[in-house]
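Missing here is one protein chain; the remaining ones are kept as they sit in the complex.
As written, the chain order gives the labels A and B, with residue 1 at the start of each chain.
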Amino acid sequence: MERPAVTVRPGEFRNGSAERGKVFELRDVGVDYGGVPAVKEISMDVHRNQVTALIGPSGCGKSTLLRCLNRMNDLIPGAVVHGSLRYHGEDLYGPSVDPVQARKLIGMVFQKPNPFPKSIFDNVAFGPRVQGRKKGLEGIVEAALRRAALWDEVKDRLGDNAFGLSGGQQQRLCIARCIAVEPDTILMDEPCSALDPISTNKIEDLMVELKEEFSIVIVTHNLQQAARVSDRTAFLMVELDADEDNRWGRLVEYDETEKIFTNPADRRTEDYVSGKVG
Amino acid sequence: MAEATRVHYQEELAALEASALGGLDLVGAALTGTLEAVAGQDIARAEAVIADDDRIDGRYLEVHQSLIALLAKQSPVATDLRLISALLHVIKCVERMGDQCVNVCKLIPLTGSEPPADARMVERIVAMGEQARVLSEEAKRAFERRDVEMARDLVRLDDVVDDLNRECFRLALEIGDDAERREWAMTMLLAARAIERIGDNAVDIGEQVAFVVTGLFKEFEDASHPEG
Partner (left out) sequence: MEAGGVASERARLASAGARATVAAALGRQPRRDVALNAGFAALLLLAVLIALAGLAALLVQAFVKAAPSLSPDLLTSMPSRINPEEAGFRPAILGSLQLIAGVMLFVVPVGVGAAVYLEEYADKSKWWNRLVEVNIQNLAAVPSIIYGILGLAFIARGPLDLGFVALTGSLTLALLVLPIVIIAGREAIRAVPASIRQGSLALGATRWQTIRRQVLPAAVPGIATGVILAVSRALGEAAPLLLVGATVFITFDPTPFSEFSALPVQIFNYAVQPQEEFKALAAAGIVVMLVVLLAMNSFAIWLRNRYEQRW
């Protein structure tokens, strides 16, 4: 099912777009898996150069929503996305958009670090190589590893297998790998949940630095992490239908993180962030 | 590998501490203005100090809001938590010290611009004010350095203020029967009382220093614990 490549050039959006300051605009976005709704009627804007957190109890559809943003739901058979999802003003699900191109602009870091079974260098160089770059790879790899705060730890062993790194280093490698492609947005699906506290701290510090250059959307089940790193937080909750057969996620509140954690508008948000309700 | 993490949080906390303690500089400036107004019975100067108190109030609101946000967002524990709690107290003391200066300045117009009835009372009050300013500077330094000994020493400095206050009280008693003179003396006593409160606030800041360092809250000395 080939789609014509969309004429989207990396870097085109950094300087201007239809709606200045907004990376994603979601209006009534919903996702079904084989007809069963997972998430319904999500409307929110993700802003540039900010960290936006998605929080909520298990099963509320945070990861599903995140995967909409880089068309990774396309890979799941039976997944259908409704509503309007605009990326820098363009309809991300429009007929002229090639998901492969979209994923070059919107990168993703996964919950469990998934380095390729190759050397550290080849891991980071994979993205640029796939885009056709053959020269200048050393420079790109070094820049990406520096940006991911990993260069000093691996500069003498770029040829070593990536599996020899610790969990935290592997995750930073995945971040470097993502950065090497020069996206403008990075999506992170619970990036620290498989890591120890020190590695978690390092990656959280990294996120705050990265947001100067990228826009970041992070899914996390760790409320304190959302409070620490994000500028805006979206709280999703599970809703049951009358017969309690179906459950789907809905957006309850979306606001500045400080407000969500000091004085949320919705009672349900208050109960969740203060731990009174799971 | 002892690398620093949570760097941004540490920087934010340090900046807030500087901002809170900077409030004591504002208090020092307010005190200076207040004492000039008292010494010269200068109403215009007094009004300027009153207007300037907005800055101290603004600083209080800003620091307070930021501290609450930091508590919500960073889940501080241990020393950080004690520090934030102490800073909440400190900024409140700063705001009260500013208010006490305003109280003194509000009394100036009531005493009129005529020469003072008892110059010795004015001298004492100005001396109290100078000492109070020394106290607030020492309190700031003690907090910055986390120096508990220096903080405890604030009690000794405050004793000077308390002694001068008692002297003012005696002088007021001896002012005589003239109604105007009595009115002036009682007004000046209120001013002395306000400055004495500034000294006590500085000692409170000292107690917060001990709390941050030791984790224990113990009153150094106040009306109910005269020996400390």
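Methods note: contacts are C-beta pairs under 8 Å (C-beta built on N, C-alpha and C of every residue); 3 or more make two chains touch, one makes a residue touch a chain.
Here the structure is a predicted model, which means the values were calculated and not measured.
Chemist: What are the shown chains that the omitted chain is in contact with?
Modeler: Contacts of the omitted chain with visible chains: A.
Chemist: Which of these, A:Arg103, A:Arg147, A:Lys211 or A:Arg232, touches the one chain of the complex that we don't see?
Modeler: A:Arg103
Chemist: Thinking of the whole complex, not just what is shown, which of A:Lys22, A:Lys112 or A:Arg247 touches the missing chain?
Modeler: Selected residue, touching the omitted chain: A:Lys112.
Chemist: From the list A:Gly61, A:Gly127 or A:Gly249, which touches the chain that is not on show?
Modeler: The one listed residue touching the chain not shown is A:Gly127.
Chemist: For the chain that got dropped from the picture, name the residues of subunit A it touches.
Modeler: 70, 72, 75, 77, 100-101, 103-104, 107-108, 110, 112, 114-117, 126-127, 129-131, 174, 177-178, 181
By definition in this document, only the chains that are shown with their structure count from here on.
Chemist: Report, in whole Å, the distance between the mean C-alpha point of subunit A and the mean C-alpha point of subunit B.
Modeler: The answer is 50 Å.
Chemist: So in the complex, the part of subunit B that touches subunit A is made up of which residues?
Modeler: So the residues of subunit B in touch with subunit A come to 3, 5-9, 68-69, 72-75.
Chemist: Where on subunit A does subunit B make contact in their complex?
Modeler: 198, 201-202, 204-205, 208, 224, 227-228, 257-258, 261-262
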